[in-house]
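This is the structure I have questions about; it appears just below.
The other protein chains are all here in position, but one chain of the complex has been omitted.
Take a look at chain A:
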Amino acid sequence: MNHGTGVDIAFLLLATLAVVTGWRVFRTDSMVRASFFLLVSFIAVGVIMILLAAEYLGVAMFFMMAVEMTVMALFMVMFMMNPAGLNPMNMVHQERISIGAGVVGFLVLGAMALFAAFPDQPVSASLDPVKSLGNEMLGDSMLIFESAGLVLLTTMIGVVVLSSHRGRYGAAAEGSLPPGLEPGGDPAGKPEEDEEGEDGGHQHHHHHH
């Protein structure tokens, strides 16, 4: 594939941006900032896709990730233990093993990139990538494409069922709670919820029975 020096420079900058922001995702103190770092990393990859002439995929990536990361940021606010990143946050376990696994993964995949002999068959200049993708999705691979849509519909239903407060015959969590220690009592094995409740924290918790 022929491309000028400008494309190479842009690729270098975008690659650096994607890796640095990707690394910052797990190093920043605020989970909201982490989700926006991930968004930047995805957008850099999307621009690289556009540089590779896959315009549709690159732009689809922008739209999808912009929405997805906004939703993610909302969830981050809900589950954030360190609002605004005011305190240092380092919530990791088995860190050495994880770093080792990440480095090994990078080295193995990188060695494949360096030493494997992949065929050199670049996209021909006459090909219209968007048109060929459209013909494929609504032609030979229509079943695959439609299956993806069906799986997404199933996901939506499953998500509503999973996150719903109540099932058809009572509380959704009823079957998954352990029985009480005495008949009709609170479920056993639940953590005491008033640990931090010296100043009336009881009102903040909702009990589902």
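Just so we're on the same page, a residue touches a chain if its C-beta (ideal position, glycine included) is under 8 Å from a C-beta of that chain, and two chains touch if they have at least 3 such contacts; residues count from 1.
To be clear about the criterion, contacts and distances are computed from a predicted model.
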{"item": "Protein name as given in UniProt for the chain not displayed, \"Probable membrane transporter protein\", \"Glutamyl-tRNA(Gln) amidotransferase subunit A\", \"NADH-quinone oxidoreductase subunit K\" or \"Manganese/zinc/iron transport system ATP-binding protein\"", "value": "\"NADH-quinone oxidoreductase subunit K\""}
{"item": "Hidden partner interface residues of chain A, rising order", "value": "1, 3, 7-8, 11, 15, 18-19, 22-23, 25-26, 31, 34-35, 38, 41-42, 45, 48-49, 51-54, 56-57, 60-61, 64, 68, 71-72, 75-76, 79, 81, 91-95, 97-99, 101-103, 105-106, 109-110, 112-114, 118-124, 127, 129, 132-133, 135-137, 141, 144-145, 148, 151-152, 155-156, 158-159, 162-163, 165, 172-173, 176-177, 190-191, 193, 205, 208"}
